[in-house]
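Take a look at the structure set out below.
Note that this complex is displayed minus one protein chain, with the remaining chains in position.
Naming follows writing order (A, B and C), and every chain is counted from residue 1.
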Amino acid sequence: MQNGKTVVIGVIGADCHAVGNKIIEHALKEEGFNVVNIGVLSPQEDFINAAIETNADAILVSSLYGHGEIDCRGFREKCNEAGLKDIILYVGGNLVVGKQDWKEVEKRFLDMGFNRAYPPGTDIKLSIKDLKKDLGIEE
Amino acid sequence: MQNGKTVVIGVIGADCHAVGNKIIEHALKEEGFNVVNIGVLSPQEDFINAAIETNADAILVSSLYGHGEIDCRGFREKCNEAGLKDIILYVGGNLVVGKQDWKEVEKRFLDMGFNRAYPPGTDIKLSIKDLKKDLGIEE
Amino acid sequence: MELRNKKLTHDEFFKQREEVLRQWPTGAGVNLEEAAEYLKKVPEHKQFSKKLRYAKENGITLAQPRAGVALVEEHINLLRYLQNEGEADLLPSTIDSYTRQNRYNECEVGIEESKKAGRSMLNGFPAVNYGVEGCRRVYEAVDLPLQARHGTPDARLLSEIIHASGWTSNEGGGISYNIPYAKSVPVEKSIRDWQYCDRLVGIYQEMGIELNREPFGPLTGTLVPPSMSNAVAIIEGLLAAEQGVKNLTLGYGQCGNLIQDVAAIRALVEQAEEYFKMYGYDVYLTTVFHQWMGGFPHDESKAFGVISWGSATAALAGATKVIVKTPHEAVGIPTKEANAAGIKATKQTLNLLRGQRLPESKELKAEIELIKAETKCILDKVFELGNGDLAVGTVKAFEAGVLDIPFAPSKYNAGQIIPARDNNGAVRYLEFGNIPFTKEIKDYNRQLLEERAKYEGRPVSFQMAVDDIFAVGKGVLVGRPENMR
Partner (left out) sequence: MELRNKKLTHDEFFKQREEVLRQWPTGAGVNLEEAAEYLKKVPEHKQFSKKLRYAKENGITLAQPRAGVALVEEHINLLRYLQNEGEADLLPSTIDSYTRQNRYNECEVGIEESKKAGRSMLNGFPAVNYGVEGCRRVYEAVDLPLQARHGTPDARLLSEIIHASGWTSNEGGGISYNIPYAKSVPVEKSIRDWQYCDRLVGIYQEMGIELNREPFGPLTGTLVPPSMSNAVAIIEGLLAAEQGVKNLTLGYGQCGNLIQDVAAIRALVEQAEEYFKMYGYDVYLTTVFHQWMGGFPHDESKAFGVISWGSATAALAGATKVIVKTPHEAVGIPTKEANAAGIKATKQTLNLLRGQRLPESKELKAEIELIKAETKCILDKVFELGNGDLAVGTVKAFEAGVLDIPFAPSKYNAGQIIPARDNNGAVRYLEFGNIPFTKEIKDYNRQLLEERAKYEGRPVSFQMAVDDIFAVGKGVLVGRPENMR
């Protein structure tokens, strides 16, 4: 059942929302991923270190508390510096404070170097489908 | 306690909302008016005939069901024809179908010759205050 | 022909029918046999009676909005919006007020003016003017069961047209669509006319087509004590059953006190079933709970609070369906978006509460017993006045003030009783008029109101009723004096 791909997941910044994090872990494992869950309250460095240690294929960043914009800045650059040149970076959750136009929010995160960004309430199954496509896993 | 003024009240057209009608009667009587209540489902003619018979000082028209615009057309002209030259005409309630800008609705009814028009939810005490002013009754 | 509670004979019905179909040119378009063939093709998911049976058996409460506009295409758009965006379970067609008074000429004016104005100048759908052809267009454009909702003392032609058009339910009754909706229609006349409407449904039933009938429960929707509305609902249910109606929905309008509201629905079902059994009628009974029918707050958020609380009460009472209000209620007829919003808030609440019921308790049991005892006092007297004939008894009961609906416009209504809320918000009798209650019941009602009076430091009076009428619009259930707000 293992698909041979490793994904680092976690909740970035000073954010302690753990429920979705546990469910994402559950869902990814069900789909055959090797999941490295660094949990909540995780700085960028922890994501990157975990990805290097486990030779990960992708990093899925969650942010539920509205500070995502501050917390995610420079993430792609740090990955590049650490040698994670083409690693897939997703981000999703309640990324900004308040109800803002999603298209604009998405653009800000794509401009930061994330491959994909997901609005609040996205079914994790959708993101996993995208991830399989981006990693070249056959359905 | 009588203030010597006579008011005809009723609900115009095919409208059968009786609750407010009974409360308006109650409130006007408490303020000393002689009240002639022709009730619900009343055509313009019934208002005018009642006003002539009782030598009324004012007519208060209610309309709660949204057809007020059709039902009230030509009311002032009919009053004039019947010799009720300067009789005070008020209208109030849910006068039109749907949520429309009150300023526009009010204008339509004032243009029709009503002295005052009241939006949904107006406290009857407010209208009575206006009526006393318009009839020159001291508070 | 003398009024009596007796199934219309074939000749009585069809003789009358000739006149009815001549009341307006569209009557000529109704053909009973062709209509029966048409109705037999209505798929299950568009049959009112089937959907109600499913809901009752699965403990689900269905949501139904009110909606109707002047023009066919706009009406279809509205209904489809409420179906697709609003997630309604059942659809209505609210009929305009001119049709309710059989003033079809004025409907024509309203239709023409609506075309010119580009907005509906009627407060509902003028089904008679459009006839079978127009009403079938509506039926065929939607995917849910369709019901006519109106307020028509003489709905004979309307009923012929809507049923022939695939509308599988009709709201109304000889009392509930007369006393709260008309000024000068004799009770005898409206009972006769609704015997016709019920008999029409009975005739379709005998042809194997089960249509639903729904007496209008809330009456004036204004502080109607549950025993009075339940008495009327049971009378109309029995009158309908005599004409052959088999699928019946009895209704009740929310008063606002949870225990009283749940008790009212439970008492209604228990007592109606008892009477059906006693008189030998085989009826499939469901219930409808009307969200708060009185004045609404202007603020839309507050209106959502009122709507949701009504939905919760309906679910806790186990009503089969709930009639939905909208956040625009205070200002008049809602936009389609506001209408859909009301349904969605309702459905969310119903779904969260699915399967949850208010459990049995001492208080609930006592309230059920009280409502049933009061209702029985009224019904016993109605039968007595009619020498056992319910139709005759009803007419005489209105004359005598034994049946008496608060704040009703009809001159055939005594208007002697005055209701008011007790200290917990339950609706009680303040003035009894000629309602034939026992001394015990009267004393109990009075005692409850005296408790409120004492709490408020004022005498029991009509002013309490007036304050209660405006209370919900101002955000509270009980209309306390100004110094207590």
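Assume a contact is a pair of C-beta atoms (placed from the backbone, for glycine too) under 8 Å apart; a residue touches a chain by one contact, two chains touch by 3 or more.
Since the structure is predicted, the reported quantities are computational estimates derived from the model, not experimental observations.
K.L.:
Among the chains included here, which ones are touched by the excluded chain in the whole complex?
P.N.:
It touches the following shown chains in the full complex: A, C.
K.L.:
Using the touch definition from the top, which of C:36, C:364 or C:466 touches the missing chain?
P.N.:
From the options C:36, C:364 or C:466, the contact with the absent chain belongs to C:364.
K.L.:
Quick one: say which of C:250, C:341 or C:405 touches the chain that got left out.
P.N.:
Hidden-chain contact among the options goes to C:341.
K.L.:
Kindly state which of the options C:141, C:207 or C:476 is in contact with the chain not pictured.
P.N.:
Checking the options C:141, C:207 or C:476, the one contacting the hidden chain is C:476.
K.L.:
Could I get the residues of chain C that touch the absent chain, sorted low to high?
P.N.:
Interface with the chain not displayed, on the chain C side: 256-259, 297, 299-309, 311-312, 316, 340-342, 344-349, 351-356, 358-364, 423-425, 472, 475-478.
K.L.:
List every residue of chain A that touches the chain not included in the displayed model.
P.N.:
Counting only chain A, the missing chain is touched by 11, 13-19, 21-23, 26, 39-41, 65-67, 69-70, 94, 96-99, 119-121.
Here, only the chains that are shown with their structure count from here on.
K.L.:
Taking the touch definition from the header, please name the shape of the chain graph: line, ring, star, complete or other.
P.N.:
other
K.L.:
Any idea how many Å lie between the Cα centroids of chain B and chain C?
P.N.:
One centre to the other, that is 30 Å.
K.L.:
Could you work out how far the Cα centre of chain A sits from that of chain B, in whole Å?
P.N.:
Their C-alpha centroids are separated by 66 Å.
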